[in-house]
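The complex appears here minus one protein chain, its other protein chains still in place.
For reference, chains read A and B in written order, and residue numbers begin at 1 within each chain.
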Amino acid sequence: MKQFWRTQRYLVDFTISSLQRRKGKNLSLLLVYTLIVFLLASVMLFCQSLKREAAVILANAPEIVVQRQVAGRHALIPGEYLQKVGRLRGVSQKRGRLWGYYYDPGVKANYTLMVPAEDVPNPGEVVIGAAFSRVRGVGVGYYFNLYSSANKLFSFKVAGILDTESELVSGDLMLMAESDFREFFTIPEGMYTDLVFNVTNPREVQNVAGKINERLPDTRPILREEILRTYDAIFNWRQGIVFVLLSGAILAFVLFAWDKASGLSGEEKREIGILKAVGWETGDILRMKFWEGILLSLTAFLFGYLFAYIHVFYSSAVLFSPVLKGWAILYPDFSPIPAVDGLQLATLFFFTVFPYTVATIIPIWQAAVTDPDTVIR
Amino acid sequence: MRKSTLYMALCLFLGGAFLCSLVDANIREKTMIERLTSSILLTQELGLTDLALFTEARYTRHPSQADLHSAFQDHPMSFEHFPTGSFVQPPAHLVP
Partner (left out) sequence: MIELNGVTKIFNQGAANEFCALKDISLCIETGMVNCLQGPSGSGKTTLLSLIACLSRPTLGRILLDKRPVSGLPERFMAEIRRNTFGFVFQRFNLISGLSVAGNVMIPAYPAGPVYKALVEKTAGLLTRFGLESKAETPVEHLSGGEAQRVAICRALINDPDIIIADEPTANLDSRLSLEFMDILGRLHDLGKSIILSSHDPQVYNSAVVQRKISMHDGQIVSAE
């Protein structure tokens, strides 16, 4: 047994010497390989983290949100509907919500304006999200102006800034008094953006939703589990930029493997012939090539993953921010919370290390089993 | 020094760093979960339904509240205005 491992060490010695002979090529191979793993691992870690945060935070979203639709579009909902829906067993609380969007042409950013249920700001005062204050450049005590759709000027004083730790959900928020909201958007009394229902027993939610559907036919209920499912599907590997990234990486790997598998150069064949001629078995040759594959792919995987980990969790995925920001001016400042899914990590390992190692061994199979006699010819 | 020794040392180092990262992930996770508290409280108080990640458009800012048509409101065949749309799809419960 000891002898077996001594032999493997010698094979590794030989393989490293062998790789060093074509330093430039092999170093660039390692670099590109590491880069690919880095990219894939970064995406994987970032998405996992975000999905988990979404799941944790939005588990506290209201159980049912009722939206009214007119001609297929989201329309204002009358507060009377709260009475019209009648008594629903299991509903602990129900209220109307007021919220909407405002586009600020000065900074080209979209804000979400909202009327809170508790701690309502005084008329004329607002509480804003941390990203909002950064983009607009306003702090507590500052005044700023917004123009309503009637081109009327509204001046607001910043009474407070929401906790920067909650930026992921509140970065673009502007909380204001109900009277201000209705005046600004010209929304009449008694009309709301949507209704929220809190249901204590999760098993009752479907029933309640069903009854709401019956009694308020021009509305659609949105369940919390649907909200959670939406965010679970975010960054889904099957679509969009993530898919392009994945395809790119797979293509790169296929290219590597093809390059390896497209046969050996004459020099490589000769070398294998020499090794066999001096007494190496086919098994030794194959094992040596296996070590070559593992050496490169394992190193690339470990480096790539470690850099990805540092990139995502210690520098807040700085390379992705241009992509994620897209055209948005307002972007929440947040640090992803580490969440490592063992299964995805194992999959990444398998799909990066295994194909390359196999691709290294397969083409030499033919040469490894041939009689060494060809060497002297 | 033997080349295999050098490589084994490198592997040990990287392997160790890898394990450290797992441990670090575990530790940081526990401490940072507390940071989500303010988000959780705000979500409960205000009845929030979405993350404020993509503020470009209605259907990217509130993907869970978007109706099926908001993404295509300009033209049925106009696929996408915003880069964000490539990773925020219509809510799952609306799409078959």
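One rule holds in what follows: a residue touches a chain if its C-beta (ideal position, glycine included) is under 8 Å from a C-beta of that chain, and two chains touch if they have at least 3 such contacts.
Quick caveat, the model's predicted, so the values are computed rather than measured.
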_Touched by the hidden chain, restricted to displayed chains_ = A
_Please identify which residue in A:217, A:279, A:322 or A:342 touches the non-displayed chain._
A:279
*With the missing chain put back, which residues of chain A would touch it? List them for me.*
2-7, 9-11, 14, 17-18, 20-21, 270-271, 274-284, 369, 371-373, 375-376
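The working rule: only the chains that are shown with their structure count from here on.
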*Centroid distance [mean C-alpha coordinates] between chain B and chain A, Å*: 3
*Would you pull the chain B residues touching chain A in the complex into a rising list?*
2-4, 6-7, 10-11, 14-15, 17-18, 21-22, 24-26, 28-29, 32-33, 35-58, 61, 63-65, 67-70, 82-89, 91-93
*Please name which positions on chain A make contact with chain B in the complex.*
9-10, 12-13, 16-17, 50, 53-54, 56-58, 60-62, 65, 67, 69, 72-74, 97, 101, 109-112, 114, 116-119, 129, 131, 162-163, 165-173, 175, 194, 196, 222-223, 226-227, 229-236, 239-242, 295, 298-299, 302-303, 305-306, 309, 313, 323-324, 326-332, 335, 337-340
